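Reading through the structure tokens given below for one structure.
Removed: one protein chain of the complex. Kept in place: all other protein chains.
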Amino acid sequence: MLTRRNVIIMLMSIELILNAVNINLVAFSRLYGSVDGQVFAIFVIADAAAEAAVGLGIILAFFRNRKTIHADEMQLLKW
Amino acid sequence: MVLANVLFYFFALLAVGSAALMITRKNIVHAAVFLVTTLLATAGIFLQLEAEFLFVVQILVYAGGIMVLFVFVIMLVNLDIEVRAVRFNGQWKVAGALAFVLAMQVLTALWLGRKTFHLPAPPTALAARNTEAVADALFSHFMLAFEVASILLLVAMIGAVVMGKRRAE
Amino acid sequence: MNAGHGAAGFGTAHGIDTTVLGENEIILNMGPQHPSTHGVLRVKLRLDGERVVDSECIIGYLHRGVEKIAEHRSYPQFAPYVDRMDYVAAVSNGLGYCEAVEKLLGAEAPPRARVVRTILAELQRIASHLLWLGTHALDIGALTPIFYAMREREEILKIFEKYCGARLTTHAFRIGGLQYETYDTFERDVKRFCEDFAQKIDQYETLLTENRIWIGRTKGVGVLSADDAIALGVTGPVLRASGVEWDLRKAQPYAAYDRYQFEVPVRENGDTYDRYLVRIAEMRQSRLICLQAVEDIPEGAIMARIGKVLKPPPGEVYHSIEGPKGELGYYIVSDGTIQPYRVRVRPPSFFNLQAFHRMARGAMVADVVAIIGSIDIVLGEVDR
Partner (left out) sequence: MHGFFQSVSAIIWPVLCAVVIVLLLPLLAGYIVLVERKVMAHMQARLGPMRVGPHGLLQPIADALKLVLKEDVIPMNADRMIFWFAPVISVTVALVAYSALPIGPAFQIADLNVGLLFIVAVSSLGIYGVVLGGWSSNSHYSLLGAMRSAAQLVSYEVAAGLALVSVLLLAGSLSMKEIVQAQLDQGVWFVFYVPFGFFIYLVASIAETNRAPFDLPEADSEIVAGYMTEYSGFRWALYFLAEYANVIIVAGLATTLFFGGWLRPLTRYHDHFPGTSIELLDVVPTLLMIALAVYCFRLAPKQPVRVQKRVMAAAGVKCLLFAAILLAALFGSDAVRQGVHGAFWFLVKVGAYIYCFMWFRFSFPRYRFDQLMRLSWQFLIPLALVNVIGVGVAIVLRERLGWNPFMSLVPTTLATLGCAAWLTAEESDFSEEAESSATVGGAEATANRGGE
């Protein structure tokens, strides 16, 4: 994620990370025979959905104004 | 159990392999396709872990919903710019070093703690009805969290609509 | 005369600027091979998402130089060529041309010929509208009306075939009258068709007129105001749907139209739905005209005495008729020889097509198809 400058790829990488977390949650939920881990995984997925919706909304708005989706060029707030 | 093992390694390899391919692809659509593959492979692993409900949610929400949104946005923004762009920028050395350090850290921790690291044997049979179990937990113990999550989704929905909406000219 | 070029300039003057595209904008090239541009019309669309920002009609893919050919043919020899312009309404084309030349000659067809011409021209109007109805509905996604429409059109074409042997490019009339006497059961065939046809129109209307989706797809789509319509030279059903009551059959009666009672359907809104309703109502009126005309076809000669070799006196003439698609005009200049010096055709589709740019602004891609359909163009006529 650190090495990519395409915001969409960055978002996708976040999804990948969340997914890795989910596997752990579910695996340990199975290990301990309780469904709590699965419930958390569901929350993670809900989170991912929210994050993707807002994130992609921002990307679209940004693309509309600036014609780019490069993180390097998102510097309006830099001093 | 042999079949189960074969399936597990198949899914695991598929997940890891596509994840690696996803972060190295130059073409953003290819990356998205590999991410979908990873997600589906993960869903397969969920199924093996007897989390059927999560297996379906993973496909329905993640692969069928979120990723579709990604692909949709990718097609909305102009792609030609991206194909020409460099894949990695100068920070890859820093990132590589960080990743290496992290990996070493984890390995060391595992090595040092190998004596104390005893996993209990997993229960052989879980509650037969996974969906009901999840629902019970969700609507009793985690009720508050559930409501918060739904508010989060509502806010996200409104946010997405506001961001996606065109300014009236 | 370069009126054609000048008129096309209306579109090209506004030609789409393809160099600077806004956000999310793409250029979409519809045609010339596209299922619903009715032949070989090419429409260049500048789209913002699915919304049309700008449009440009590119024509000429079916140009055959019909007008130029006329300069090297004798007057009767050229008559079959006009059938190839609006090839779905060949009879009307022939009627316009024959009457124009008759005017140039100072001759007039005998009453019997004029009545038969009227009947055939009105049948042709119905046939043309039927074809329009079917394809227009097909463009909007209704798969069934076209087959019903074709079924009735077939009956009309059968009458044509029995009368002159041809179905599509009929060459039904001759300068000065008719070449053929009507066949024995002509009156009966026409009458039977007209009597059945009323109920057939009801069938089409059952499928479309009150259909929510149909209304949603056509109402308020491709609105053309009366002022715009007049300014752009739009004629025919498209003009009348915009609220202008102008029909050459009433305004400058030709053939035998002054003998019959009929109404000119007019609607106010100028959208696709109104154009649909106007054409449907016109089919009913045409049916009434046919019924009246077939009741008493006057006896007598079918050809005027105009001689074997046609040599009109030097001069020029403009004669126009109300074709199925609008004002179909012929401007003929004679230099006193057996060949016209110049023939210029005013095809209705060509002028009506100019209104497309105005109608399509702000529409969606799906509307573009509906609008093109509602103008009812025939490219053979636009390009000539």
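Labels for the chains are A, B and C, by order of writing; each one numbers its residues from 1.
Everything that follows uses one rule, which is that contacts are C-beta pairs under 8 Å (C-beta built on N, C-alpha and C of every residue); 3 or more make two chains touch, one makes a residue touch a chain.
On a predicted model such as this, the values are computed, not experimentally measured, just so you know.
Enquirer: Identify the residue among C:E56, C:E122 or C:D139 that touches the chain left out of the display.
Expert: Here the residue in touch with the unshown chain is C:D139.
Enquirer: From the listed residues C:E50, C:E161, C:E268 or C:E295, report the one that touches the chain absent from this view.
Expert: In the full complex, the listed residue that touches the missing chain is C:E50.
Enquirer: Please pick, from C:G220, C:P298 or C:G336, the residue that touches the omitted chain in the full complex.
Expert: C:G220
Enquirer: Considering the complete complex, identify which of B:Y9, B:F72 or B:F100 is in touch with the unshown chain.
Expert: Of the listed residues, the one touching the omitted chain is B:F72.
Enquirer: Pick out the residues on subunit B that sit against the missing chain.
Expert: Residue positions of subunit B that touch the missing chain: 1-4, 27, 29-30, 33, 36, 40, 52-53, 55-57, 59-61, 63-66, 68-69, 71-73, 75-76, 128-131, 150, 153-154, 156-157, 160-161, 163-166.
Enquirer: Under the stated touch rule, tell me which residues of subunit C contact the chain that is not displayed.
Expert: 26-29, 34-36, 49-50, 137-144, 147-148, 151, 207-208, 211, 213-214, 216-217, 220, 364-369
Note that only the chains that are shown with their structure count from here on.
Enquirer: CA centre of subunit B versus CA centre of subunit C: separation in Å?
Expert: 62
Enquirer: Which residues belonging to subunit A are in contact with no fewer than two other chains?
Expert: In subunit A, residues 63-64, 67 touch at least two other chains, as defined above.
Enquirer: Spell out, as numbers or ranges, the residues of subunit C touching 2 or more other chains.
Expert: In subunit C, 24 touch at least two other chains.
Enquirer: Using the touch definition up top, name the residues of subunit A that touch subunit B in the complex.
Expert: Result: residues 2-6, 8-9, 11-13, 15-16, 19, 22-23, 26-27, 29-33, 35-36, 38-39, 41-43, 45-54, 56-61, 63-64, 67-70, 72 of subunit A touch subunit B.
Enquirer: For subunit B, which residues count as touching subunit A in their complex?
Expert: Residues of subunit B touching subunit A: 19, 22-23, 28, 31-32, 35, 38-39, 42, 45-46, 49-51, 53-54, 57-58, 61-62, 65-67, 69-70, 73-74, 76-78, 81-82, 85, 87-89, 91-92, 94-95, 98, 119-120, 122-123, 126-127, 130, 133-134, 136-138, 141-142, 145, 149, 152-153, 155-157, 159-164, 166.
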